[in-house]
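All protein chains but one are shown in place.
Up next is subunit A:
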Amino acid sequence: MSTWLFFLFFCMNQKIISTELITSTTNCTIYKDNLAEAVSAFTSCAISYAHPIKFCESCVDAYIEVLDSFKNLFVYKDKNGPCVDSYINLDRLQIITTLYGNSYDLWNRAKCYECFQTINGELTNKPSTETTTFFDLHKNWTDCRDKNDANDTILCSVCMNAYVKLNSYYLSISNENEKIGVCMDIVDAMNGTRAYWSAKCCVFRHKNEAIFLTSTIIVSFTTILFYIFTKLCSKKKTPIILKQTRFAGSFNQVFD
């Protein structure tokens, strides 16, 4: 948490020096109020789309606003010096950094940046190609589902194609081995779809596995038979004890 803040802070300072964007007439209060509004709009949006998760899609504009208004605090300065000095690193409460940090953190934990295109290192509200493709496939599936809602058997056979396409596309974009690599909107949509599909259609996974079960029994019995067989078939070796030579023993020899 503090590391990225440091990093961000460092970047901003660099920018100030390089661009020399200083306006002497600015009033820092405006920028502070802007930030307050942006953060509250973003928070309100996030809570509204918490479940089912449409958070990334719906709140991207609000989030960009938060980023911009926070950046402005670093860019502008008034007669007291850079705006950032008036609000940040003054006390232990750190209200502005904490609340900004919360928004930043929420966005990144949801991996929302995966849903949108990043142009010149800046986040935009244009959906990435993966997102568009995924939601197209998702729409195919939901349409099919809504049409065949009545009968499970029909639904499972008719919509199988749509579902499999959606599922395999999802598998191709997410890296499930280590961690989920796609944004939370997609994960949630897929989880919902899978839960629905599993509940209705996964019963058909069970098949008769007679060969498998028989072979496991055969292997287990072979092992037990092996041990019995070894007992029956091997000759017993009985080690012979060496007689130890002791002082007392030598006397016995003497008095033979």
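Note that in this section a residue touches a chain if its C-beta (ideal position, glycine included) is under 8 Å from a C-beta of that chain, and two chains touch if they have at least 3 such contacts; residues count from 1.
Simple rule for what comes next: contacts and distances are computed from a predicted model.
**Student:** Which one, "Proteasome subunit beta", "LAQU0S05e05710g1_1", "Chloride channel protein" or "Calcineurin-like phosphoesterase domain-containing protein", is the UniProt name for the chain you do not see?
**Tutor:** "Chloride channel protein"
**Student:** From the list A:119, A:150 or A:240, which touches the chain that is not on show?
**Tutor:** Reading the full complex, the residue touching the unseen chain is A:240.
**Student:** Among A:33, A:136 or A:209, choose the residue that contacts the chain missing from this document, as touch is defined above.
**Tutor:** A:209
**Student:** Can you list where subunit A touches the absent chain?
**Tutor:** Listed in rising order, the touching residues are 167, 176-180, 187, 190-191, 194-195, 197-199, 202, 205-209, 211-212, 215-216, 219-220, 222-223, 226-227, 230-231, 234, 236-250, 252-254, 256.
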